[in-house]
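For this view, one protein chain was removed and the others were kept in their places.
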Amino acid sequence: MAEFKLEKGAPFAGCELPLTLGSARLEMVDITAITAVMPLKGQAMAVVKAIKTALAAPLPMVGEVVQAKAAELVWFGPGQWLVFYQNPKPVTDALQGLAAVVDQSGGWLVLELSGTDAAQVMARLCSLDIERLAVGRVARTEFCHVSAMIIPREKGYQIAVPRSFAISVYEHTAIAMRSVAAQALLDN
Amino acid sequence: MRISCPHCGERDLREYTYLGSAKLLDRPDGDAGAEAFYDYVYIRENPSGENAELWQHSSGCSAWLHVVRNVSTHEILSVKLASEAKA
Partner (left out) sequence: MSRLPTGGQVDRAAQVSFKFDGKTYAAYSGDTVASALLANDVRLMGRSFKYHRPRGVFTAGSEEPNALLEIGRGAAQLPNTRATMQEIYNGLEARSQNRWPNLNFDMMSFTDFLAPFLSAGFYYKTFMWPRKFWLKIYEPVIRRAAGLGRISGKADTAKYDKAWLHCDLLVIGSGPAGLMAALSAGKAGAKVVLAEEDFLAGGRLNGENLTISGQRGADWAAETVKKLRAMENVIVMTRTAITGAYDGGTYGALQRVSDHVAQAGAAPQQIFWRIVAKQAILAAGAHERPIAFPNNDRPGIMLASAVRTYLHRFGVAAGARVTVFSNNDEGIQTARDLLAAGVEVAALIDTRKDITPEIDCPVLTGSKVIGTKGYLGLKSVSVQRQDGSVTQISTDCLAVAGGWNPSVHLSSHMGRKPVWRDDILAFVPDKNAVPNMHYAGATTGEFSTRAALNSGLEAARAALLALGLSSKRVTLPKVEEAAFDNLAPMQIEGKSRAWLDFQNDVTVKDIKLAHRENFRSVEHMKRYTTLGMATDQGKTSNMGALAVMAELTGQSIPETGTTMFRPPFSPVQMGALAGRNTGKHFLPERRLTSDKFSREMGADWMEAGLWLRPGWFKREGETRWRQSCDREVRMVRNAVGICDVTSLGKIDVQGPDAVAFLNLLYVNKMSTLKIGKVRYGAMLREDGLVMDDGTVARLGETHYLITTTTGAAGQVMAHMEFCSQCLWSELDVHFVSVTEQWAQFAVAGPKSRELLNGLLDTPIDNDVMPYMSCGDAGLGGVAARLFRISFSGEHAYEIAVPAGYGAALMAVLVKAAEAMDGGAYGLEALSVLRIEKGFLTHAEIDGRMTADDLGLGRMVAAKDCIGREMSERVGLVQERQQLVGLKPIGTVKQIVQGAVMVDVGAAPVADNLLGHVSSTCFSPTLEHCLALGFVKNGRARMGDQVRAVDLTQGIDTLCEITSPVFFDPDGGRLRG
């Protein structure tokens, strides 16, 4: 047996991040852990109670995002939630036997698009009525033709995409940012 | 075309995948026999008007939806979760 340590990789290696073009800025958001939580039949209340105890937060309603002190809970689909946090163990332990609990920490990457041109850039990448998406909501939709989660923040939009699409999503977003910036100059 | 997902609200067609007739919800029992399955898999009414269809919000929340749509006028008359349409 050899002594060695596996290090975490850099999914956006080779991509300029943060990236500022015109009045839009793109940066990567660090995430530590993500857990998918799917309550077993008849255990919905027990799951709610366990989450309340472990995270002092309710389980989000359909399309909702809940900010807790040590976690962010996101509605993901019928009977499915994602928890974004640093320390999964207390939660995954508390949910034993109550829910199907699956590690998703490696599967998602999160980018944040901000700036006064953010909405214009989003319009080129996403068919959602982005202005009508309020803070506190999550939208699962296509972003750059990739299944994504869009969470609006005060300063912009957080976009979670599956890891393998990282480079593709970055390139498309950078192209849209460049285009919007150039068009703004043209209009002037 | 736009479909209103009960979870996600109105979204463009590109987020959805069409499967076929809502008849697919009524799968015969395993021992119902060949005729029953032949009918289930192949035989369809094909009205030029309201059709009950199954769509999945595949680029969204993955919910399967029961949609009643007029295939002549394209009007969508109702959308509900397929899991609730069965009962």
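Things worth noting here:
We just call them A and B in the order they show up, numbering each chain from 1.
Everything that follows uses one rule, which is that a residue touches a chain if its C-beta (ideal position, glycine included) is under 8 Å from a C-beta of that chain, and two chains touch if they have at least 3 such contacts.
Predicted, not measured: the structure shown is a model, and the values here were computed from it.
Of A:L17, A:V48, A:A68 or A:I175, it is A:I175 that touches the chain left out of the display. Where subunit A meets the chain that is not shown, the touching residues are 1-2, 4-9, 11, 13-14, 36, 38, 40-42, 78-80, 99-100, 102-108, 123-124, 126-129, 131-132, 144-146, 162-169, 171-172, 175-176, 178-179, 181-183, 185-186. Where subunit B meets the chain that is not shown, the touching residues are 1-2, 10, 12-13, 17, 19, 24-25, 27-34, 37-38, 40-42, 54, 56, 58, 62-64, 74-75, 81-83, 86.
Rule of thumb we're sticking to: only the chains that are shown with their structure count from here on.
We define each chain's centre as the mean of its Cα atoms; on that basis subunit A and subunit B are separated by 30 Å.
Across the interface of their complex, subunit A is touched by residues 7-9, 11-12, 14-15, 59-63, 81, 83 of subunit B.
Put simply, subunit A touches subunit B in their complex at residues 62-63, 76-78, 127-128, 139-142, 147.
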